[in-house]
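What follows is a single structure, and I will ask about it in a moment.
What you see is the complex with one protein chain gone and the rest in place.
Per-chain residue numbering starts at 1, and chain names A and B are given in the order in which the chains are listed.
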Amino acid sequence: MLLDFDKLGGLKPFLIGLTALVCLFLILPIVFIAALSFGSSQWLIFPPPSWTFKWYQMLFADPRWLWSALTSLKIAAIVTVLSVILGFLAALGLNRGSFAGREALRALFLTPMILPVVVLAVALYALFLQLGLAGTTVGFIIAHLLIALPFSIISIGNALEGFDKSIEDAAILCGASPWEARIRVTVPAVSHGIFAAAIFSFLASWDEVVLAIFMASPTLQTLPVKIWATLRQDLTPVIAAASTILIAFTILLMVLAALFRKGRKA
Amino acid sequence: MVLSATTDGGERKIRRNGSFGYVVPALLLIAFFFIIPVLMLLMRSVLEPTPGLQNYQELLGSTTYLRVFLNTFTVAGLVTVVAVVIGFPVAWLLAIMPDKWSRLVMAIIVLSMWTNLLARTYAWMVLLQRTGVVNKMLMSLGIIDKPLALVNNLVGVTIGMTYIMLPFVILPLIGILKAIDPAILRAAALCGANKRQCFTRVLLPLSLPGIASGALMVFVMSLGYYVTPALLGGTSNMMLAELVAQFVQSLVNWGMGGAAALVLLLVTMVLYAIQLKFLNPNRAR
């Protein structure tokens, strides 16, 4: 009865009320930021005395914002490609292989995801200082690849789990070479996993703050580093404007993902 | 016939033995840029400035650092308790409510989860500041006379972190609760159990492994969090991840930084091991 929605009785208003409050708690900060980004108050008074686009104008007038966004985009794009390729190969190996220590290897690959990022950041920073990779694009890519890769391995691994390998064998018996079969049969069959891997990898890099703070140099900053540095000085509404653009971008990604899922079902 | 059978068998064998090759690129990446740097950092913690365990002695022996540990565990514990107490009823409702409503709530949860961490933290910095909306609302409702200090202290950190961790409690719990057959609760009711008894004697025990697993995950994630405590917390309420960063960035003390990182790493790993061994929801059920 406790799991029958229509028979909850007095619990129903309680649960619905609490859930509504939690929804408000989760959505309000996002709505506030979007609203304040159009408000005229420098001190982020709510409700704003009047509405304005000036924070967006300031945002776009400062080339460092645009530059850091482009840097983020470039790094995230490269990380996404590498993460999907390495992730596909690793997932294939873990899924198909029968070598010893397979489970231990899987656990090892997923460790960067559960480890406190700050530990990884400090350790990599020390290494990169010695290798001369600190403050370079390559350093950024390696760091972000480490935390993006687990998402790829999980997403593609799950998709491979649901894929019957004998279909690939059938393609080989039809005359395809193993790699041809893999690319023409397996890759399309697990495309939803690859798509998920790409989205998660991109977001993992695009939103990453901690590693980026350590990897950044005055000349090489990603968007989160730029926001972080600005935040440490003051709470200027320009950040609200930047955040709103990021939120819009997130919603776009969610809609894309939803459409993709719908398309797959139809 | 015979020939084709042999090639097929041979092909299979090569593929099976060769499948280790697929993991090599990822393995090299992990080895060079994860295992080696972490080991190197740990080496430095016992070698710098002079070989020995003095870094650990200082870290675990001084009250300054002890307060950091205390702060870290307090915030992580508080966040976990609040997130579970609020998250469980929400997950419960989401598991049983009609699809069209649960989809809306899920969209809100996912949106908040996918929104840039800094954007979310910035939002709370603005909302919780002295002249922020939360203080204004509390004052206009007559609950308080003058603004409360909600940022630059552990209150702010706890609110901001709870906001971030709630989805991590709710989402796995939905799956756990959906896996419980409603007929079991109906059987309990017909056996004479009222709602409270059904909850405490059946629903709660059945979801406890999932709750414990989710709670431990949130606790561990909270222990190592850096960004939110650094922005919403005050300098006098430092947490462990901040301490690690501070040793390295401001103090350039790699020995102490490495030691603090090892402690954080060790606590995390031990808790994860407990999670895998005892609280794996697939095993407990």
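What we mean here is this: a residue touches a chain if its C-beta (ideal position, glycine included) is under 8 Å from a C-beta of that chain, and two chains touch if they have at least 3 such contacts.
The working rule: contacts and distances are computed from a predicted model.
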Out of "cysteine desulfurase", "C-deglycosylation enzyme beta subunit", "Spermidine/putrescine transport system ATP-binding protein" or "NADH-quinone oxidoreductase subunit N", flag the one the UniProt entry gives for the chain missing from this complex.
-> "Spermidine/putrescine transport system ATP-binding protein"
What chains on display are touched by the one that is not shown?
-> A, B
Absent-chain contact - pick from B:V24, B:M113 or B:A189 | B:A189
Chain B residues touching the chain left out here are 181, 183-184, 186-194, 197-198, 201-202, 205-206, 285
For chain A, residues touching the missing partner are 1, 4, 6-7
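As a convention for this text, only the chains that are shown with their structure count from here on.
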Using the average of all C-alpha atoms in each chain as its centre, how far is it in Å between chain A and chain B?
-> 16
Chain B contact footprint on chain A (complex, rising order) = 1-5, 9-11, 14-16, 18-19, 22-23, 25-30, 32-33, 36, 43-46, 86-87, 89-90, 92-94, 96-99, 105, 108-109, 111-112, 114-127, 142-143, 145-146, 149, 153, 172-173, 178, 203, 207, 209-210, 213-214, 224, 227-228, 231-232, 235, 239-240, 242-243, 246-247, 250-251, 253-254
Note: in the complex, chain B contacts chain A through residues 8, 11, 15-16, 19-23, 25-27, 29-30, 33-34, 36-38, 40-41, 44, 86-87, 89-90, 92-98, 105, 107-112, 114-127, 129, 131-133, 136, 163, 166-167, 177, 180-182, 185-186, 188-189, 195, 198-199, 202-203, 220, 223-227, 231, 241, 244-245, 248-249, 254, 257-258, 261, 264-265, 268, 272
